[in-house]
Structures are given as structure tokens and as C-alpha cells.
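Following: one structure in C-alpha cells, then a few remarks.
Every protein chain of the complex appears in place save one, which is left out.
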Amino acid sequence: MVKEIERAGIPVVHMCTIVPISLTVGANRIVPTIAIPHPLGNPALSLEEERDIRRTLLTRALKALETEVTEQTVFEK
Amino acid sequence: MIITNNELVYSKYKDDYDILFLDGTYRDVLVKTRDKVHEGYELLTHPLSSSIKPNETPYKSVIISDIKGNLNYNSVIIIENSIMTFDKFNLNKIKNINEKMKEDFKLIDLTVLKSALNI
Amino acid sequence: MKLELGYVFIKDIQFAEVSKVENGTLYVNRDEVKALILEDQNFKSADVELARPGESIRIMPVKDVIEPRVKVEGPGGIFPGTINKVETVGSGKTNVLKGAAVVTTGKIVGFQEGIIDMTGPGAEYTPFSKLNNLVLVCEPVDGLKQHEHEKALRFAGYKVAVYLGELARALTPDEVHTYETPTLVEGIKLYPELPRVAYVCMLQSQGLMHDTYVYGVDAKQIVPTLIYPTEVMDGAIASGNCVSACDKNTTYHHLNNPVIYDLFDEHGKTLNFVGVIITNENVYLADKERSSNWSSKLAEYLGVDGVVVSEEGFGNPDTDLIMNCKKIEAKGIKTVLITDEYAGRDGTSQSLADADVKADAVVTGGNANMVIDLPAMDKVIGYPEVADIIAGGFDGSLHADGSITAELQVITGATNEMGFNKLSAR
Partner (left out) sequence: MLKVVHYINQFFANIGGEEMAHVPAEVREGIVGPGLAFQQAFGEEAEIVATIVCGDSYFNENMDEAKKIIIEMVKKYNPDIFIAGPAFNAGRYGVACGTIAQAVKDELNIPVLTGMYIENPGADMFKNSLYIVSTKNSAAGMRDAVKKMAPLALKLAKGEKIGSSAEEGYMPNGTRVNFFEKERGSKRAVKMLLNKLKDKEFVTEFPMPDFDRVAPNPAVKDVTKAKIALVTSGGIVPKGNPDHIESSSASKYGKYDIEGVMDLTEETYQTAHGGYDPVYANEDPDRVLPVDVLREFEKEGKIGSLHRYFYTTVGNGTAVKNAKAFAEKFAKELVADGVDAVILTST
């Protein structure tokens, strides 16, 4: 799916938990997430803390979209 | 930890191992295993152990780690591919089996599991 | 190690007063064979039947198929470690009743695949429809445990095959083929220019009815090891695998392992066939890791340029196959894999339970989910009552007239993963 979006000419960031799968399916900008059943959250935390995590990850995703890449790149920070 | 829907496995190992017994189908065992793997448990036996097709036997036992760690990539791939493979099969066949066969399938599942536990 | 394989061609099989081979006909004393089976007190009765190519006969459920062979010269006997003593086989002379086989049937557990049709559309998919078969139907004593039943049946097959093989001991073979594997060092000196090739043979090894024996050792307890190809021709590997009829390797397949014979065909011409690495397919994922580490290590140590890897069975062995492929390729050794497929009835599902970009050279034995119609036969040898269970993949699969609509996977040897057949898929 990520490839088809990229192919259509739109930059795309893939936020997913299992980076190797993302590499396999051909994502170019990758942001690793928390866990499979809750990639952008963590039920062990309070709602505020969860939202903070989500903000951090999405800020990272925006940064990835603003970064020129020439090959598959994982944005850990 | 053993995840199983096979009473024979449960009764044999309930005192020696941590067992999650499910009163459900082969697929229920795979799905529970998947959820555990997603939580960070590691898969120790292959979920499609034995070449008996998922539409032949109603029983399945899988061993996962006792300890939860970081998400194990290989475990995720294997369990998700196993569920996908399971879903390719037509399950009508299972309806035809009788009590004797159920006992046989329980035994086969037990011996396949045993081949892993003995090591 | 050098073995001369002498083929005595069998064109017919008949019951007779005296067991013997004459003018291409295998004569069998039925009572002697029955008595041989009943030496084992686990059986209360036994029946022996014939099934020839073209006859309207269905055999089911098939457990194993065994080719009769006899060691004429050289150490040891056929099936070392099981029937004969644990001596290293694979050298000297061995005679083969080519065109004949022993087929064991049995209802060890209540779910049983394994059909051989001697004529009709089903016959095209199993190599055993072309053989003159002696079929054993053995009744266990009441209350016999599944483990013992399986073992007794397996040994009955070996014993009868050895008994028939013995008939060829004094015969002059119609054809002789010589197979020789030099030591690694000699081979390199002999063929310095040729690419070195090994064969990685994966053996099913997962518990009752899923086991393979190497010199009598249960293959799940081995670590991958080396074996001369000619040892395999003398029965060093024997099958105790009774599940997944279409893609399990019967003992007949091991004795006639087509990868070994086809690599020998090219040996000294286009490649240097250095030997066979046997590995297993265990349940434990750590075992899978260890075994694939080990098989790749052995391939590296042998200094080979390429390997052929053959799989056995369905589902989890796909994981072993891909592990072997990835790890061997990672050593800079080129691989070709032989597998079969479960692509669904319509052929559109993903065929394997695992995949990797490194697996770029794959030979397939076909889609085992393909649906086939098997017309009724005049005679059923074995246990006709299991037809319902065998065929019961979907409603209306067993018809009132005895014909069956089922998936190809019920046919013994149909999608063999050693590449025994011409069946393929695209």
C-alpha cells in the first residue's frame, strides 16, 4: 500500500511497529511505533501520557516528511 | 507457557507447565498465540507443527516463552503467516470426525508437542 | 564410495507356489508373506493383495511404499539400523526389483489420507500407479497403541520388501548403473574446473507418524550431518511419515531420491556432486534455527558453489526451507529450492507459509489444493470406509457410486518435494 501511494507521487511516512515488515513492503520513510495492538498509544499509561507519546511520534513523522531521503530510512529520533 | 485446546495436553502437563487452556478451536489457539506474541512473548514452537492440515485436526498446542520481552519479529511473521495459511483451508472436513478420531488427534498433538518438550 | 546398482526389471506380479523372479515376472507366495507379517504378534491377521498398472483398483489409506532391494556385495544390508545391523552401506553391489513395490496400508489413527489409483485420472498424479504393487493389509490386535501400531506396520513393510529383494540376490541384472562419490579432496583434484554442488535433504521429524529414520535414529534427534548419496540408495534413510500424503517422502522416494540420481547424471560433466547434507524439520523453533545454521555451516565447510534444497511436508517446513535458503545464500552459495504449493482451490492464495527475496530459484511440484475427480474403481484395497474421511473436504465430495471429488493432496506422492514428478504450476 505504502508503495502505491509513493508511486502516485505523494511523500508518505509509514508508522508501524515492525520495522522489518515496513522495509519489506518498501516504505521509504519509517517511524517505529509502540506495539502492534496500539501503535500510537500505550494503555498502561494515563490518557495525558499517551497523548504525549502520540504527539512525539507524530512530530517525528512530520519531521520525516520534511527530510529528503534517497533510500529507506528509519527515523528513530 | 503452553497454549492449547487439547484436554489431553492440559491434563498431562498442568502440574509441570504454565498452561493456558482454551475451550475453543484450532484457530482460537492461533489467535490467542498471536495476541501474546504481539504483547512481546516469543514463539517457541511452530504453530503449524505437524503436517496435519488445519482442516483435519481440531487440536493445537503451541509453546511460547514464559517471559515477556521486546516484540520478536520472527515470532510475529511466523504466527501471522500461520493464521493466513490456516484461513486458506476449507473447514468442512472437521465436521465429519468422530470421537475415536478426536482422541487420535489429541494424541498426535500431544506427541508432536512432546517432541519439543523433551529437548 | 562406489555402488553398483543392478536393475532387474519387473513387468508383472503374480501369486504362485514359490516366490521367485522369472522373465520379468515377480511371483509371490502369498502365505509366506502373510506368515512373515504375522511373526509380529501385534498383528492378528494380515491380507496380501496385488495391484498392477492399469487395473481398476484404488489403494487406501497408504502408509508407505517400498522398493525391494538386496545387497549382493559389500558391507551391511538394506535398511541398516532398522532391519539390518548398523553397518555403513552404500558400497559394493545392490540389486533392485525395478518396477515392483510393497505398499503398506493401515488405519493407525482415524484420519487417513493416501490414495493410489492404478488407473484413471488419479493414476496420472502418483508414480506408484506405474508399479507392480504387493499391497499389505494388516489388522492390529485389539487395543494396540498407535505408536506400536505405526512401528509394527513400518517394519512389516521393510520385512516384506527385504524378503522380495532377496529373490534378486542371484539374478543377473538387466541393467547396471555405477554411482561413485570420491572423497572431497579427490573430487577437487579430479574436477578442478567444475562447480561443486551438494544436496540439502530436509527430513520430516515431528513426532508420531511424522518421523524419518537415519540408520535407525529418529531424525529429530540428529543435528544436520553428511551422508554419501549411495548410502541413501541402500536404505540408510527410511520413512515413518504417514501424514500429508501428497508431499511426504515415502521410503521408495528416499531409495530413488531423484535429486541424487539427477545430480549423479551431471557429476563429472557439468558439476562435481560432493554429497548430501541431511537436516530435519523439528517443531521447536530453536531447533529450526540450529539445524539451518548447521546445514549452512556444512555447505560452507564443503566449499560448495551451489546446493539443491528439497522440502518435505506442509506448513511449518516452509519456515525451515526459507531459513536454509537465507543462511546458505548468506554464505555466498547459490540455492535452488524444491517445494510444492497450497495456493487454494482457485490458485490465488499465497502458496507458502514463508517467503524471502533470496529464494529466487524455486521448483514447484504443483498446487496441492487443486480439485480432482476420482471415478469409482472396481476394487478397493485397504479400508474403503475411510474414503468418507479422506474425501470429506467439502460437501458432496464422496459420491454414492464410490467416486470422489477431493483435493490433489489426498494422492500419495502427487506433489512430491524432491521433484519426483513432472507436475508443476505457474
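As written, the chain order gives the labels A, B and C, with residue 1 at the start of each chain.
Everything below uses one rule, namely that a residue touches a chain if its C-beta (ideal position, glycine included) is under 8 Å from a C-beta of that chain, and two chains touch if they have at least 3 such contacts.
What you see is a predicted model; the values in this text were computed from it and never measured.
The undisplayed chain touches these shown chains across the complete complex, A, B, C.
Summary of contacts with the chain left out: across C:33, C:102 or C:263, the touching residue is C:263.
Contacts to the hidden chain, counted on subunit A, fall at residues 1-18, 21-22, 24-29, 33, 36-41, 43, 47, 50-51, 54-55, 57-59, 61-62, 65-71, 73. Taking the whole complex into account, subunit B touches the unshown chain at residues 34-35, 38, 77, 80-81, 83-84, 87. Subunit C residues in contact with the hidden partner, per the touch definition given at the top, are 124, 195, 197, 258-259, 261-263, 265-266, 270-271, 305-308, 310, 334, 336-339, 341, 343, 346-348, 350-352, 355-357, 359-367, 370, 408, 416, 418-426.
The rule is simple: only the chains that are shown with their structure count from here on.
Distance between chain centres (mean CA atoms), subunit B to subunit C: 28 Å.
Averaged C-alpha coordinates put the centre of subunit A at 49 Å from the centre of subunit C.
Shared interface positions of subunit C, defined as residues touching 2 or more other chains, are absent. Touching two or more other chains at once are residues 77 of subunit B.
Of all the residues in subunit A, the ones that touch subunit B in their complex are 17-18, 20-21, 35-37.
By the touch rule above, subunit B contacts subunit C in their complex via residues 43-53, 55-57, 63, 74, 77-78, 81-82, 84-85, 88, 90, 92-93, 95-98, 100-101, 103-105, 107-108, 111-116, 119.
Here subunit C touches subunit B in the complex through residues 109-111, 146-147, 204-210, 220, 241, 243-244, 247-248, 282-288, 313-317, 319, 342, 344-345, 349-350, 353-354, 369, 388-389, 392-395, 409, going by the rule given at the top.
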